[in-house]
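Below are the structure tokens for one structure; questions will follow.
Excluded from the complex is one protein chain; the other protein chains are retained at their positions.
This part shows subunit A:
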Amino acid sequence: MGVRTTLALAAGKGARAVFRLRGGGSALPGLVTERIDPAVLRHTLGSLPRGVVVVSGTNGKTTTTKMLVALLRAHGLRVFTNPTGSNFTRGVISSMLGEVGLRGRLDADVAVVELDEAHALHFSAQVPPTHSLLLNVARDQLDRFAEIDHTARLLTTLAEQTTEGVVLNVDDPFISRIRGHVRQDVRVGWFGVDPSIADRLPELQEADVRPEDEAGVVLDEQELAGAALLLPADDGRGLTVLCPGGEDLGPVSLRQRGLAAMINATAATAMARHLLGEDFRVEAAAAALERVSPPFGRGEVVDVGGTPLELVLVKNPAGFTVALGTYGAEPVATMIAINDNYADGRDVSWLYDVSFESLRDRGVALTSGVRGWDMALRLRYDGVEVGDVEPDLDAALDRFLREAAGEPMRIFCTYTAMMHLRRRLAERFGLARFGEDPEA
């Protein structure tokens, strides 16, 4: 470990202390550290005995990472992770600053980090991941990624740089065809849904316009034996993860609702089995999955004076469609907040690829955010009544809490709108601060 790393870590820790006092952002101390020692990640994470697992893909990274961490901890592993959803390298470094000594020693067996598709490559240039779990590819932030095909290429490159094992989504052709690109000595594992519910997939994922023969892969018997497949219960809450080569997991009930969360649980289970092999225990895994609470703003429920307020992050057409499918069936007082900052995706065109008809019966009380008027306009074209438009997030939140007082509430919001609203909600209702999520 060099002097430079020690210096970088000291500077980062100092910055972290200052920013925490000010209640500020999560990534800046990481940026300070990275500037001083760009190789800091290699020095700290590169020597962990059970390796470095990267979780990437368009939708579900934060939830899946949290579930995977819970599964591994339930098996006695000490896990380093970036639980804040700050999924750039500097976010990972920031997460690390609280746990690492100045010599760069991290008290962990394994690291599980979620990384944004583009930053995953920046990360892997520093620390080649031993394992990667690749979830899905969908239209998201095309102002950054330009094309779905480009995003798929980024993940393919990440898989090529992975040294021991990759776990792929058999149902997403953008992901499953990565099988042909991994190194020969790299083990490939799979997750997916049981064929009996394959008809529910179109609501979750991007249609691929390639000819059928290029579309996806079919697993052979040996591959199937290592796969984890989701079988939801009829009640919509319970699920079983079928493990063809071993003991099935479940039935369990997750604390986060919806099919997407169930698929994330299946992906996390597949990766945990892949990592733990013989040591994987279904009872421990089931208990761990049942305990995982929704990450910040991803269906998180805030207690507002005795009534629940659900905060639902929506970032792209597939994600919003899933969120409406999951939550829209239970109409409650609804607000939608759309910002178009860099972290939200600056282009809001994608709102026209989402159908909002499920909101028609109850209507939307308020739209807000920088693009609050554009959201209201979108709803008008789907025949959804909008109570009012209040672009200012604070004013909108005040009004919404006042006007919907006493009844269940739900806010769909883009990333920076969610961060803003959650901070306000945390101040008013005593929630854990961002980045201090105590349960994994």
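Just so we're on the same page, a contact is a pair of C-beta atoms (placed from the backbone, for glycine too) under 8 Å apart; a residue touches a chain by one contact, two chains touch by 3 or more; residues count from 1.
Following the convention adopted for this analysis, contacts and distances are computed from a predicted model.
A.B. asks: Determine which name in "Lipid II isoglutaminyl synthase (glutamine-hydrolyzing) subunit GatD", "Antagonist of KipI", "NADH-quinone oxidoreductase subunit F" or "Acyl-CoA dehydrogenase" the UniProt entry assigns to the undisplayed chain of the complex.
C.D. replies: From the choices "Lipid II isoglutaminyl synthase (glutamine-hydrolyzing) subunit GatD", "Antagonist of KipI", "NADH-quinone oxidoreductase subunit F" or "Acyl-CoA dehydrogenase", the unshown chain carries the UniProt name "Lipid II isoglutaminyl synthase (glutamine-hydrolyzing) subunit GatD".
A.B. asks: Out of A:Glu99, A:Asp149 or A:Asp361, point to the residue that touches the absent chain in the complete complex.
C.D. replies: A:Asp149
A.B. asks: Would you indicate which residue among A:Asn169, A:Thr240 or A:Thr321 is in contact with the undisplayed chain?
C.D. replies: Considering all chains, including the one not shown, the answer is A:Thr321.
A.B. asks: Out of A:Arg237, A:Arg281 or A:Arg346, which residue would touch the omitted chain in the full complex?
C.D. replies: Touches the omitted chain: A:Arg346.
A.B. asks: May I ask you to list the residues on subunit A that touch the chain which is not drawn?
C.D. replies: Here the touching residues of subunit A are 139, 142-143, 146-150, 202, 205-207, 209-210, 317-318, 321, 346-355, 357, 370-371, 373-374, 376-378, 380-383, 386, 389, 391.
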